[in-house]
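Below is one structure, written out as C-alpha cells; comments come after it.
For this depiction, one protein chain was excluded, whereas all remaining protein chains were kept in their positions.
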Amino acid sequence: MFFERIYEKGLAQASYIIGCQATKEAIVIDPKRDIDTYLQIAERENLGITHITETHIHADFLSGTLELAKATGAKIYLSDEGGNDWQYQFQHIGLKENDSIKVGNLKLQVIYTPGHTPEHISFLLTDTPASAKPVMIFTGDFVFVGDVGRPDLLEKAAGIEGTMVEGARQMFKSLKKFKSLPDYIQVWPGHGAGSACGKALGAVPGSTVGYEKLSNWAMKIEDEKHFINTLLEGQPEPPKYFAKMKKLNKTGSKIIGIPQHPKKISVDDFRKDLNENFQIVDTRDKLSFAGGHIKGSLNIQDNNSFSTWAGWMLDYNKPVVLIASDHRANFLQRALIRIGMDNLEGYIPDIEKLEVSGIKMEILNQIGTEELNNQSSEYRVIDVRSYTEFDQAHIPDSVNIHAGYFEKYINEINPDEKLVIYCTSGDRSAIAASFLLKKGYKNVFNLSGGINAWVQAGYKIEKESKVELGITTG
Amino acid sequence: MFFERIYEKGLAQASYIIGCQATKEAIVIDPKRDIDTYLQIAERENLGITHITETHIHADFLSGTLELAKATGAKIYLSDEGGNDWQYQFQHIGLKENDSIKVGNLKLQVIYTPGHTPEHISFLLTDTPASAKPVMIFTGDFVFVGDVGRPDLLEKAAGIEGTMVEGARQMFKSLKKFKSLPDYIQVWPGHGAGSACGKALGAVPGSTVGYEKLSNWAMKIEDEKHFINTLLEGQPEPPKYFAKMKKLNKTGSKIIGIPQHPKKISVDDFRKDLNENFQIVDTRDKLSFAGGHIKGSLNIQDNNSFSTWAGWMLDYNKPVVLIASDHRANFLQRALIRIGMDNLEGYIPDIEKLEVSGIKMEILNQIGTEELNNQSSEYRVIDVRSYTEFDQAHIPDSVNIHAGYFEKYINEINPDEKLVIYCTSGDRSAIAASFLLKKGYKNVFNLSGGINAWVQAGYKIEKESKVELGITTG
Amino acid sequence: MFFERIYEKGLAQASYIIGCQATKEAIVIDPKRDIDTYLQIAERENLGITHITETHIHADFLSGTLELAKATGAKIYLSDEGGNDWQYQFQHIGLKENDSIKVGNLKLQVIYTPGHTPEHISFLLTDTPASAKPVMIFTGDFVFVGDVGRPDLLEKAAGIEGTMVEGARQMFKSLKKFKSLPDYIQVWPGHGAGSACGKALGAVPGSTVGYEKLSNWAMKIEDEKHFINTLLEGQPEPPKYFAKMKKLNKTGSKIIGIPQHPKKISVDDFRKDLNENFQIVDTRDKLSFAGGHIKGSLNIQDNNSFSTWAGWMLDYNKPVVLIASDHRANFLQRALIRIGMDNLEGYIPDIEKLEVSGIKMEILNQIGTEELNNQSSEYRVIDVRSYTEFDQAHIPDSVNIHAGYFEKYINEINPDEKLVIYCTSGDRSAIAASFLLKKGYKNVFNLSGGINAWVQAGYKIEKESKVELGITTG
Partner (left out) sequence: MFFERIYEKGLAQASYIIGCQATKEAIVIDPKRDIDTYLQIAERENLGITHITETHIHADFLSGTLELAKATGAKIYLSDEGGNDWQYQFQHIGLKENDSIKVGNLKLQVIYTPGHTPEHISFLLTDTPASAKPVMIFTGDFVFVGDVGRPDLLEKAAGIEGTMVEGARQMFKSLKKFKSLPDYIQVWPGHGAGSACGKALGAVPGSTVGYEKLSNWAMKIEDEKHFINTLLEGQPEPPKYFAKMKKLNKTGSKIIGIPQHPKKISVDDFRKDLNENFQIVDTRDKLSFAGGHIKGSLNIQDNNSFSTWAGWMLDYNKPVVLIASDHRANFLQRALIRIGMDNLEGYIPDIEKLEVSGIKMEILNQIGTEELNNQSSEYRVIDVRSYTEFDQAHIPDSVNIHAGYFEKYINEINPDEKLVIYCTSGDRSAIAASFLLKKGYKNVFNLSGGINAWVQAGYKIEKESKVELGITTG
C-alpha cells in the first residue's frame, strides 16, 4: 500500500492519496483545486489516479474533485447521505453507510458521520493483503487530532438557521460510532492546526482512535447537553467566503486547468483609477505597506493565512490586482484559486516605479507600545483578533472587532477618533487598518509588534470581556 | 507538541524531531550525518535543538549525533544497556530501562528492547499537556511496519559469531514487552521499505501497536523456536560496509561540518593513471555507462540505492572520484558522507571531453532478451539479485551471486566464458558487470531490461534453487 | 543611446536592440522567433519596442518580425529592393536605398547591399545627440568579422539556378560601397563564428570598417573575377532546411506566441509503433545513445548545433518526439521553433522506463582508434564532415559524405559492408550513424573520439581528395 498525506499550509488542509501498488490504482481523498500536486505524486510512484472521493461538502476551500477527474478520467465517489438539501448536484457514484470503494486490493468502507455537516462520511481503510482488519480511518472534518469538527458553520457561515444545535447533536451520536472502533486504528483528519473548521486542532498530523478517546476533550463528555454547549462555545468566527465555497462545492466548481503564470501589469498599464475597477491586494510585508502603498489597497500579506484573509476581505465579483514579486505571483494565484477566486487581473511587481511615475503613495501610521501606554487616553484602541483571544488577554480599554467583521461594523468605528489597531503581532491589524484607510479613515495607527510587543514591554493587560452592540468590550 | 519525520530515501532511514512549543526545546532521534536538515526545521519552527538521542548503534549509516551536538550544543542521551561490549565510547548521558528524557513538557521513557542489537532501546513519548498516557513509541530497528529488526547483522556483517540466535531470542522477549503496550499507541520506526535492516518493511510510514499485533508476522508466532527460525530465515545479504558503521558509531565519528560543494576535476587534471590511485565511480545512467566509460570505473547509478551500493562496492581507504554533473555532485557527496565515506577527491562533470582528449572509452556490452533466449547455451548467465529474489523466479540455468559478493566469489567466475549478468531491470547488473570489467573480464554482457523484460517477452522462468560452493544455482 | 547585441548560440545569430532613452522608443534588427528575449530587455531598460526591421530575407532561421510586431504593436520596416521576386509578401513599410528610419533621436539610414541576397540592405546608425556622423553599421549577412556573406545559398539551398555568380558580382559592388565608408565606423554583423551563412567568421563580436579593410580577405581582392572565384570556392554545404526558411520568411511565418512547456509523454502513452507516425529525436549525449536507444530514433544531441542539425535531418511534415529531460524540453522546443519546426508532439524524459516496460533498446556500436587502425581493411570508413574539413586531413582510404547528405547518397552506402563513421569528435557521426540504423543498416560503428582521438593516438592521416559520383574520396 502506498500512502501520502498532502498538507496545504495556507488552508491547514490535508488531502490523501492512497494507492495499491499491485494494480497501480490510486484514490485521492478531498483533493484541493491545484491538482498538479497529485498528478506529480502519481507519476513519481507509477500509479494512476482512478478514484476520487470527498468526506463532505467543504466550506473552507474549493474542491479539486471535478478538476482532477477531468485530468485523469477517475471516477467520482460522493456522499448521498444527509437528506435532500445536501446532495451533490453533479454526476458521481453515490455513497451510503457501509458502502465501500475498492481500489485494487484496498477497501474503503463508508461510515456515516454527520455533525460537522449533514452529509459527512468517513472512510475506514483496509489493506487486505496485510490484514483483514482496518488500518486507518480518514475522518475529514469529523474528528481532528484533539478536537472535533464544528457544527455551527452552516448556520453562521451559510446562514441556515437552526442547524447548529442539530449538528452538535448529530456529532454526539457520530462520536459514539467513532468510539466503538478498535483503539489501534490510525486517524487521519482533514485539517491540522490553524484551520477555521475546528477550534483546538493539534500540531501532530495523525492520531489513533484510542489516543483520541484518552485525550480529545470531545470524547470525554458523556452528557449530551453538556457536550452540545461545550462544542458550540468559543468557536472562532467563520470566514465570510465559507458560504460561497459551500455552494460551489455542492453544485460543482468551474474547470480551469493547471494555472499559468499570471499577467504582469506594467506601470504604463496602471491607471490612477485602477482601484475603481479592481481590488488591489498588496501582499508585501506590513512594514513595506506601512512605508508606502497605493491608496485604496488592502494589505493581505503573503503568508500562510493569505487564502483565508482573501476569503474574508475580498469581493468575489471584482477583479483582483496583486502587488507581488514575479516569483511569488504564481503561488499567490494558486492561493486565490484554492478558494475559487479565479478573477485575477494580474500583478504589479515593482511599486516603486509607480511612486516615481507620480502615483501617490499612502502611508499607514504606526505607533509604538511605549507611546500608546503613555498617551492611551488619546486613542481608541481596537483589538481585531477573535473574541476568544480577546477574552484571554487584551490591552485595557480596548474593544474587540474581529478584522473580518470591519465591513459589518464599520458604523461603530468613529472616523473622528484616533484609532489604534492591534492584534497578536501586527499582521491582522495591518489588514484591518488598511481596510479603514480604504474606507477613507485618516487617523489610523497600527500597533507595532502587536500585543506580543506590549506584553514584552511589561505593560498592563486585562482579561474579562462583555459584548455590547455586536462588539466585544473589555 | 511539534512532530516531524525526516525520511532519507537513499538509506530508507527515518529520523524524528519532536519539540515542545511552550519551552521551545526539541529532541532529535537517530540523526543522519548531514544535519543541516534538522537545523533548518528547528529554525523554521522557532525551536532550539537541546537533546539528541539514538535507539541503538546503527549499522547502516553513520550517526549525526556528534555532528549535531557540535552545531547546537545539545545534550547527548545514549543507551547504557547491553553489556560491556556495546557501550558507546564517547561522552553522553547514559540511559537505562525506565529512565526518561524530559524535553519541555514532553517525556520520553526508555524501554529496553534488545534483539536487533544488544543495547537497543525504544522511546515511549508522552505529551503531558494532552494526556498523561503515552501517544507514540519510537522503535528504531526493533519493530517496523509489518516486520521486526534482524538480529543477524552483528554476526553476518560484523563477524561476531553466535550473536544471531541470541539476538533472535532477545527479540522474542522484547516483542512481549511491545505487545503489552496499549493498542492505540502510534509506532514510528527507524526504517521504511527498502532498508537492509529488515526483510519485509511496509511502505506506510507509521503504524500502531494494535495494528502490528494484527498484521505483523512476528507478533503472531507464539512459539519461541519457530519464531527464531522464521526470523533468521531469508534475511537479505547485509552490505559490506555495515561492519565499519557499527564500529564508528560506537567509538564516535569524525566531525566534518556542513559539506561544501566538492572539487571539480578538469580534463587537464585528469591523468590516465588516475584509476591507479583513485576509485572512479560513474554515477551516470546505465545506458550512458554502457555506451562509453573510463576503463576501470564502477557504474553505481545516482538513484536511491547509491549510498548502499557505494557501501557494498567501494574501498574506504581509497579516494573516490565521481563521474557526475555539477548539480548532482553535492548531493552525491552527501550520500557518501552519510555512510562515512569522507574521502571524495572530486568529480568530473563532462566525460566526453575526456574522450576527445584521447582517454579511451570502454563499452559495456548489452544483450537483448530475444538473443539470450535464442542462444542461451552460448552464455553463462549470472543473477546478481539476493538469493530470495532468485529463489522466487530466475532465468533457467542461471546461477545466483549477489552483486555485493562478486569480489568474494570472483574465482568462481570464469573469464573465458561469455557472461550474461542480470537483475530485476539492469541497475544492479550494471554494478556487477562494471566490476567484472574492472577486474579485466572481456566477455561481459548486461541483460537489457533485466528479468522484467524477460518476463514481459514471455520467456520461461524457473523457481527452485540449491546452494553449492557458496553460490546459489537453479 | 541604448545598444544591446542578442546572440543566439544555436544559430550563431546576432540580433540587435537599439533605443533612444529620451523618447523611450526602440528598434529591433533581425529578431529571432522566441521574442520574449526582446520584451524582457525592453522592460528592464524602460523602453518600448516601436520599430522592427530586417537586413534581408533570412535562410537560416525563421524571423520573429511578425511575432514581435503582434506582441508590441511596433511598425515593420523591410527592404523593397531586389526586384519582383524578392519582395516580402506581408504588410510592411518599404525601404529603399537612402531611406531612413527614425527611432527617437536615432537615425538608421538604409544602404542597399545585395550579394548575399538580392534584397539585402544594411543600416548606418547615427546617434544624433552625440554626433551628426554615423557611429555604427548593421551589416546582416553582408559583411562579417573577417568574411562576407555567401552568395550561393539561393542556388544551392533554394535551387534558383544562375543566382550564384550574379550574387557574387553584386557582392563585389556592394563591398565598394562598404569600403567608401569612414574607417571609424563600428561594424555589427548578423552572424558570429559557426554560422553556415559565411565560411570564415571570426569569434570577435564586432569590428570596424577600417579593420575589415585591413584584415578581411574579401576586401583585399581588387580583381572581380578573382573575387568571384574565391568567394564561391569552399563554401560549406547549406543545410537542407534553408529553402523552407527562405520561403516562410518571404511570405510571413505563423504567429505562435510565447512557447509553453511541451507535453510530457508517459510510458503508457508511448506505443511501440510511435516511430511510424513520429520522428523520434534522441537529444541525449552520444554515449547514452550508443548504450541504448529506441529503434528508429535519430541522435541529435542537445548542443549548440541542435537547430541546424534538426533542420538538416528532420521532416517538417512529421510530428517530432524528443527524448529529453524535463528541464531541457522547453529550451529544445525553442530551438525547433527558431527554425519554424512547430510540430512538436512532446518529449519523453525517462528512456529507462521504456526499457523495463519491454521496449527494445538498440545500441550503436563504437570502435576505438586502435582497433580501426589495426584492422582498417575490414571496414569501409566514412567521413561525415564538410568536404573542406575532409580536404584538410582525413583518415586514409575514407570517403567523405557530409552527414546532411546521407539521405541523398544512401544508395552509395553498402549495407553489407562494416561501416565506420567518423567526424571531428563523434557528434556529427552519431547523427549520421543513427540515420543508417534508422534505415536498417546493421554493421555501423561510430569512431570513438573522432579524428581528434585518431590524431592524438598518432595514426596516419591523408590530405588530398577527389570527387566521384557526388562523393568525395581521398
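The letters A, B and C name the chains in turn, as written, and every chain counts its residues from 1.
The criterion applied here is as follows: a residue touches a chain if its C-beta (ideal position, glycine included) is under 8 Å from a C-beta of that chain, and two chains touch if they have at least 3 such contacts.
Because the structure is a prediction, the values reported are computed rather than measured.
Interface note: of C:G73, C:G94 or C:P205, the residue touching the hidden chain in the full complex is C:P205. For the chain left out of this panel, the touching residue among A:T139, A:S174, A:Q366 or A:S398 is A:Q366.
Here the missing chain is touched by one residue of A:L314, A:L336 or A:I351, and it is A:I351. Interface note for the absent chain: among A:A290, A:I339 or A:I413, the touching residue is A:A290. Mapped onto subunit B, contacts with the missing chain fall at residues 43, 260, 266. Listed for subunit A, the residues touching the missing chain in the whole complex are 284-293, 351-352, 355-358, 360-361, 363-364, 366, 368, 370, 425-426, 448-450, 452-453, 456-457. Looking at subunit C, the residues touching the absent chain are 1-3, 21, 127, 130-131, 133, 135, 146, 182-186, 202-211, 213-215.
As a convention for this text, only the chains that are shown with their structure count from here on.
Subunit B and subunit C have Cα centroids separated by 50 Å. Counting partner chains per residue, subunit B shows two or more touched chains at no residue at all.
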